[in-house]
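Before I ask anything, here is the structure I am working with.
Missing here: one protein chain of the complex. Every other protein chain is in place.
Let's turn to chain A:
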Amino acid sequence: MSLNDIPVRPATVVTGNLRPVLHEIRHALSELMAHGTHGMIDLHSLPFSSQEYAALDEFLGEGEIDLTLNVLGKTRLRESGYAGVWRIEHFDDNDKRIGYFIEIGHVPEILRSQCDDIKEGLAAMTTILAMEEDNNEDANT
C-alpha cells in the first residue's frame, strides 16, 4: 500500500508562496537578459502544497527539451515554455525526488561539461591513443 492509498484527502491548501516564486522567476529572467546573471531558486526548502506545485507547472508550461542525466541517481532537466527557465529535478537511486530547483540561464549548470573533467578526459584519451599506437607498432614488428 502506498501513501496515496490511505483515504486522506487534503482540502485545498494555499501556502501563499506561489506568487512570490513566480515573481522571483520573472525577476531572475530579466536579470539574465540585462546582465547575463545565472539564477537559481530552491523549491524544496519552501512549503508548497501539491496544488501549488501543479499550478507552478501549469504556469511554466513545457519547452522543447526534456533530458535525463545519470548522476548519483537520475536528474531530470526540463526547459519550460519560457526560454531560459528550467526545471531541475534531482532523484536518488530509488527514483525519489530529493531536490527541485528552478534555474534561469542559457543551460542548466549541471549540463555543461566541467573544465576539470574535460582536462582529465583529454589526458585519458591521449594515453589510450599512445598505448594503441604502441601496440600497433609492436604488432607490426
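Rule of thumb we're sticking to: a contact is a pair of C-beta atoms (placed from the backbone, for glycine too) under 8 Å apart; a residue touches a chain by one contact, two chains touch by 3 or more; residues count from 1.
Following the convention adopted for this analysis, contacts and distances are computed from a predicted model.
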Per UniProt, the name of the complex member that is left out, chosen from "Urease accessory protein UreE", "hydrogenase (acceptor)", "4Fe-4S ferredoxin-type domain-containing protein" or "ABC transporter ATP-binding protein": "hydrogenase (acceptor)"
Option from A:L29, A:A55 or A:I110 whose C-beta touches the chain left out: A:I110
Selected from A:M33, A:I65, A:A83 or A:I98 as touching the chain missing from the view: A:I98
Hidden partner chain, residues of chain A it touches: 3, 7-11, 13-16, 40-42, 44-49, 69, 71-73, 75, 88, 90, 92-94, 96-99, 101, 109-110, 114, 116-117
